[in-house]
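Take a look at the following structure, please.
What follows is part of the complex, with its chains left where they were.
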Amino acid sequence: MKTPRYRSRTCLRAGLVLASPVALLLLWWAAAGLGWVRPIILPSPDAVLASFLDMLRHGYSGVPLWTHLAASAGRVGVAFATGAVLGVALGLWRARSGVADALLLVPAEVLRPIPPLGLVPLFILWFGIGELSKVLLILLSVLLIMMVSAQAGAAGASLDAIRAARSLGAGRLQVFRHVILPSALPQIMTGLRVAMGAALSILVASELLGGDKGLGFIVLDAANFFRTPYVFAGVLLIGAFGMAADRLFAWLGRRIVHWQRQADT
Amino acid sequence: QPLPVRIGYQTGDINVLLMYAANAKLFEAQQLAVTLVPFPAGPAMLPALAASEIDLAWMGEFPAVTGYSNGMPIEILMVERLDATNVRLAVNPAAGIQSLADLKGKRIAASVGSTSHNHLLHALKQAGLRQEDVTIVNLAPANMPPAYLAGQVDAALTWEPNIGLIEQEGARTLATTRSLGMITGGIWVSRQAFTREQPETVQRFLKAWRLAQQAYQGAPREVRQYEAARVKQSGDAFDALIARQTAQHPGFEAQLTAEVLGAPGQELDARFVRHLRGIGDFLLAEKRIQALPADWRGLINTRPLQQFLAEPPR
Amino acid sequence: MGSAFPSVVPALAVDGVGFAYGGLPVLDKLSFHVAPGEAVALLGPSGCGKSTVLNLLAGFIAPDTGSVHVDGVPVHGPGPDRGMVFQSYALFDWMTVGENIAFSLRCAGRSRTEQRAAARDMAALVGLAGFESAYPYQLSGGMRQRCSLARVLAAKPRVMLMDEPFAAVDVQTREKLQEEILRIQAATGTTIVFVTHSIDEAVFVGHRVLLFGACGQAPRAFSVDLPAPRSQKRNRLHPDFLALRNQIYQAMHEDA
């Protein structure tokens, strides 16, 4: 019905969405091209593109780029999925059970602000330097963020909805599944977006753990040798990956939490 | 059946022989199943050694001393590389620094707790300055070039490749390890338990390493190609880098002389071990350790080398 | 308080109940019994505690003093034997109308087919046929209220607590639903306590009317003796109906 207006609005939005990165890119090009900054610090977009293409063709440190990408994506994927599920479950449980909340309070909240770097030695000790440590390091931070989000989100459940469910015969678990969880979804979806950002930015720290594959490794290794174009290419790859994941979650959020969606006035 | 061994190394340093030995299959020829585990820097390897996640480690002498002084059961098997000019002090020509004495009041980048910190204190002492007379800016080596370019520091003291980059940007070299009368280098460190329990593995490793050293003398450019590829530099650029380092790789016989680790029983008087003890004094003075190790001899174990030289495996 | 129903064990018993929200006392020594199968209407000024009484009966809140019994057993929390039509509807926004209606069957582990059938039947009963797959936020106010009613009807509870269940519904639909409720009650013997602001509705649906006055005051009871089965046409014009209506209207205005 409102299709034509809708389509032109979508086009307008797409244009605006692209405007800022294009403007930044132009600025970058100008800065690099006009020699405002030394290329050793801020390599030109061409140089970054060239290193990207080089990695695409020849890999990095003898490993194909796809293998690096797959290694990182695998780690982040497993850690994120597991961490999110556990975090949401624990968070909702804490919201409903005073005992669970009290028991988990101190360990969770003391752990959350601790820098990954501080945990690396312990993780090496307990989980070695293999995949397990890397995955657990990411998983932990995802879990802790999701726990906060889910618990806070559960507070948004309307008391009357919970009461209605109980007097319609819902057991504890059913109230959980059918009332608390949906009510917490707005905050859970936000939590997922924030946690994905955190997971990716911990990737580098986790791949400090004796890694020789992954985007984090590329960034770290290139930074050590001050191969700035490669650092930029790696960082932008991480950024692009994160942006894609974020858009996916934002879109999913709007679909899943459809009852919060509002007429665009 | 190949014997397993896990080797830690620093991605941020130059590892010519290790990359050659690994890529040219020298370890496999000795029936060793080597797993190379990269680390960004030496200190990061200490927990891995402590947790027995790696067996051998190539690192600077500095983290080895901090680890040992903190009670880690590790030992130095040999000095892999001695650099006369790898670590350098480069200054901004615009800062008006002509001599070490001119450092007074300047901002100098160094990595606190590393050999560069130690070098800096030596340089200051030579110029009759104290630590308080300058501003030490604590930076990781990779962060020094941007800090230099941004005019945030007047001088930087670190090693290749970052010191080379700073010099390329116009910094003038004011001092080197040699000019300061110091030594520094990379060493092979092992878990004491590993050396004790896997003597055969250690012997095979030494065999492979000796072959690598010999090959390097014969065809340096060919041996360097693997490391040059890893750090993505052309053959010429990499040769220049090595030349700037003035790196030498003491042979096994040379290890047991007073210039390096000393003859059996005389380790404490050897030059490199005196250098290690100097680091110990530095750590104590900097309050990074409570007390010096009771016995420095525990840090040096040349017995595998001795055995190798006495009866080299076929 | 007399009732037309011979009460052995009352279905609902409120005895000497006092309740306060924080510092604000709302109920004081409130007592009344409801016989099984009886329909009791609660009338009274806005804010006098009618919803609070329903919440106590449902077990959502506990009395500060006194006791609440259902079938002679003290109430400890809500249960599927007592269904509530909330004043605020309390629909599940994330479920379709059909899922809302079938929720009790889903909780009881009934099959998909049964759930769908119940949703369809109850939606039709309250005039929401064709809206089974709409979401609550796509409904008008009155439609939401009817959805809430259908959800409770589908659960077939033994006690129905209804908080102004037809307040947002038009005259005709309201009359039809009132008759439906009476029919269901007659067929199943459901006990009903409902709140309303309409004297007509109280007298037409209730066997007994409790008129609440100011806060903390004991409610006045009126028995409704209308011929059963009641129907809109017959009873609305019945002289007893009109007389009782006026009597309650008078009583209300005396209070004020």
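Letters A, B and C name the chains as they come in the text, with residue numbers starting at 1 for each one.
The working rule: contacts are C-beta pairs under 8 Å (C-beta built on N, C-alpha and C of every residue); 3 or more make two chains touch, one makes a residue touch a chain.
None of the values given here were measured: they were computed from a predicted structure.
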Composition of the entire complex, counting every copy that the file contains: A x2, B x1, C x2
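To be clear about the criterion, only the chains that are shown with their structure count from here on.
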Chain ID, smallest distance between chain and overall C-alpha centroids: A
Whole-Å gap separating subunit A and subunit C, where each centre is the average of the chain's CA atoms: 49
Distance from the mean Cα position of subunit B to that of subunit A, given in whole angstrom: 38
Residues of subunit B engaged with two or more neighbouring chains: none
Of subunit A, residues touching subunit B in the complex: 38, 40-41, 61-62, 120-121, 124-125, 128-129, 208, 210-212, 217, 220-221, 223-227, 230
Contacting residues of subunit C [partner subunit A, same complex]: 58-60, 77-80, 82-84, 86, 88, 90-95, 103-104, 106-108, 135-137, 151-152, 155, 157
Subunit A contact footprint on subunit B (complex, rising order): 8, 11-12, 36-40, 44, 47-48, 50-51, 53-54, 141-142, 145-146, 149-150, 161-162, 165, 168-169, 229-232
